[in-house]
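Structure below; questions to follow.
Only one protein chain is missing from this complex, and each of the others stays in its spot.
Here is subunit A:
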Amino acid sequence: MSDDVTDGAAARPADPESARRAVAAVWRIESARIVATLTRTVGDFALAEDLAQDALAEALAQWPASGIPSNPGAWLTAVAKRRAIDGWRRRERYDDRLAAIAHDLEREQAEATDAAGGLPYDPDAIDDDVLRLVFVSCHPVLSREARVALTLRVVGGLTTEEIARAFLTPVATVQQRIVRAKKTLGAAGVPFEVPPRSEFPERLGTVLGVLYLIFNEGHSASAGPDLMRPELSREALRLARVLAALVPREPEVHGLVALMELTAARFPARVDAAGDPVLLADQDRRRWDRSAITRGRAALARADALGRGRGAYALQAAIAEQHDVAASVDDTDWASIVALYEALGRAAPSPVVELNRAVAVSMADGPEAGLALVDELAADGRLARYHPLHGVRAELLERVGRADDARAAFAEAARLTANERERAVLLARASRPGGR
């Protein structure tokens, strides 16, 4: 292995950059467990998060000179706990909690002298703590933006800078969101717990929604110069896998993992060399990630195996599966896809689902049948500002030979999209005489 990956067992000095990268790697792996453990110990999520961030800062300051400790997770936890004690001492609040945490720390330090260097937490209890952390980060009292930022930072271990870069947001804005989110949680007295049984399905739905939101932001960036930020989608997929491991008996978690895997499988073919979007029909299917498809299908099978029917995510995954296993657009089982969209329309009614069903119908039964459904949708006005509606309508108008109407619809779609690359492609189609 090359020199920039430093051997952790030897406490030898590392250069600042490699130490920084090593700290980042440890942080990604350990941060959720550290914050979860600390929240349990200090009884306050916001304080725990601050303490963990302080420990991270201290690691960044110390490790370049001292070398990376052999058990970096234990080191970070111990530093954070020491900070907690210092804080209480300063405020002269010697109470039971201080005694308990000091005792913990002593025991852990004694254990850390063992060659094995035990974990700074009980691996059996930690799953519950991390799950609690997921529910705190995705709590409904928070705005969507705050839930996303907090989940990526606290559960995903991303730094504020990484989150800012992923969402093309200033670092100060993300920082502010996190600070405000923690205050909101504190003010609302949000407990560090898994929601009661009666609320569980709804709250889990919120969590899945946050992960899917993150995935989609990477999959189809709502703004900015790049069509996709696949790193963000892959992070969402990783977090969905984390959640699936925490609540393996929940079919929709596996459904979401399946949907993300089966969608991400097509990423390598979704943009061309110039960074422009490539439509499903034009994608080079040989570039699809076969192992992702296999993993996605396995996740869908796990959801089905739980025997509680398919929810909205599993149904969408099943649709993605139909595309992923087809050799071409013509070879695709469009009738099955229409049926799946009908089921999805019942499970999670939405005009966007109707639009997608119309596309599937146009493939199964011809463009006229699809166009009739799209015109109906356009007439009811709910999707008037949704640019894909106009894009789909334009495509179908073109296929039935109404070139002028198609060009107008492409222009309308271009006007409504905020994605620059997408707009360029739509404008090109709008100005092409005779369509494609």
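Note that a residue touches a chain if its C-beta (ideal position, glycine included) is under 8 Å from a C-beta of that chain, and two chains touch if they have at least 3 such contacts; residues count from 1.
Note that contacts and distances are computed from a predicted model.
Comparing "YciI family protein", "Ig-like SoxY domain-containing protein", "Heterodisulfide reductase subunit A" or "Xanthine dehydrogenase family protein subunit M" against the UniProt entry of the hidden chain yields the protein name "YciI family protein".
Shown as candidates are A:E231, A:E376 or A:E420; the residue that touches the absent chain is A:E231. From the set A:V26, A:A52 or A:L396, the residue in touch with the chain omitted from the display is A:V26, counting the whole complex.
Shown as candidates are A:K182, A:R295 or A:R310; the residue that touches the absent chain is A:R295.
Note on the undisplayed chain: of the listed residues A:A187, A:A274 or A:A327, the one touching it is A:A327. Contact residues of subunit A toward the unshown chain are 1, 4-5, 8-9, 18, 21-22, 24-26, 28-29, 123, 127, 230-231, 234-235, 237-242, 245-246, 268, 273, 284-288, 290-291, 293-295, 325, 327.
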